[in-house]
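In what follows, a single structure is set out as structure tokens and then discussed.
Omission of a single protein chain aside, the complex is shown with its protein chains in their original locations.
Then we have subunit A:
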Amino acid sequence: MSSLRTKGKEMRDIYLNEIILKGFYSDRMLVALLPALSLVTVIHAQLCQPGAKDAFKVRLSLKTALGDKAYTWNENEEYLFKAMVAFSIRTFSSREKIEISNVLLCNVTKRVSFWFVVTDPSENQTVPAGEVQGAIRMNRNRINNAFILNDQTLEFLEIPATLGPPTEPSTPIWVIIFSVVFCLVIVGIVLLIVSGIRQRRRKSKASTEMTDVEDKCETMVTIENGIPCDTLDSKEGRTNRAFAAGDEKLTPL
């Protein structure tokens, strides 16, 4: 892990060299920090280091989250970040005296990623990791919103995000829809059964009236070619008068 950190530092150096050529950070760093705050810088540099005690690494993915609308990570954004961390510590624990200057950032890469650590001036040491973790977890939502990011694009490594559980209504939605469909089907079945019973009663009433009329009629006769089969079975057969009458009409010779 430490070799990785040193490699990371090397890569950062590579990038920094590029940047110096472009003249981006160099002016500020050389001019502003050296004269007045060199002592403070030295002390702070000791506290804030990759892998230092009570230090956390933060990783932002601005282009992934915002695409074209991504803002550049500069000093002002760092200032906001320090403010949010200080605010979190203040609200979480009773340390009233935490100022923005107590939050130290270091090792900013182009990723964008950096390390931060929080110092407590009254006790002159770093705020314990557990407290920082608790504070960040409690206010994670507000920190995310301040940077228009979410849990995946603003990562605090080693501070697991509390994943918001999905909101569940008191009765699950599917039960509601199921009950509606169920009731409709039951109503349909009952209607059909009742109307079927009524129809059958009407039919049986009508048929009892008609059986007196139909007593003499044959009800079911098997028919072949329009002729009932029972007559065909008889030995005499059936004379077809259409042909039988033909003989008499012929004129005699």
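Heads up, the rule we're going with is that a contact is a pair of C-beta atoms (placed from the backbone, for glycine too) under 8 Å apart; a residue touches a chain by one contact, two chains touch by 3 or more; residues count from 1.
In the analysis below, contacts and distances are computed from a predicted model.
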Matching the hidden chain's UniProt record against "Mitotic-spindle organizing protein 1", "Cytochrome c oxidase subunit 4", "CCT-beta" or "Transporter" returns "Transporter"
Checked against the full complex, the residue among A:88, A:113 or A:139 that touches the missing chain is A:113
Subunit A positions in touch with the non-displayed chain are 3-4, 7-8, 11-12, 59-64, 109-113, 160-163, 165-166, 173-174, 177-178, 181-182, 185-186, 188-189, 192-193, 196, 200, 210, 214, 216-218, 220-229, 240-243
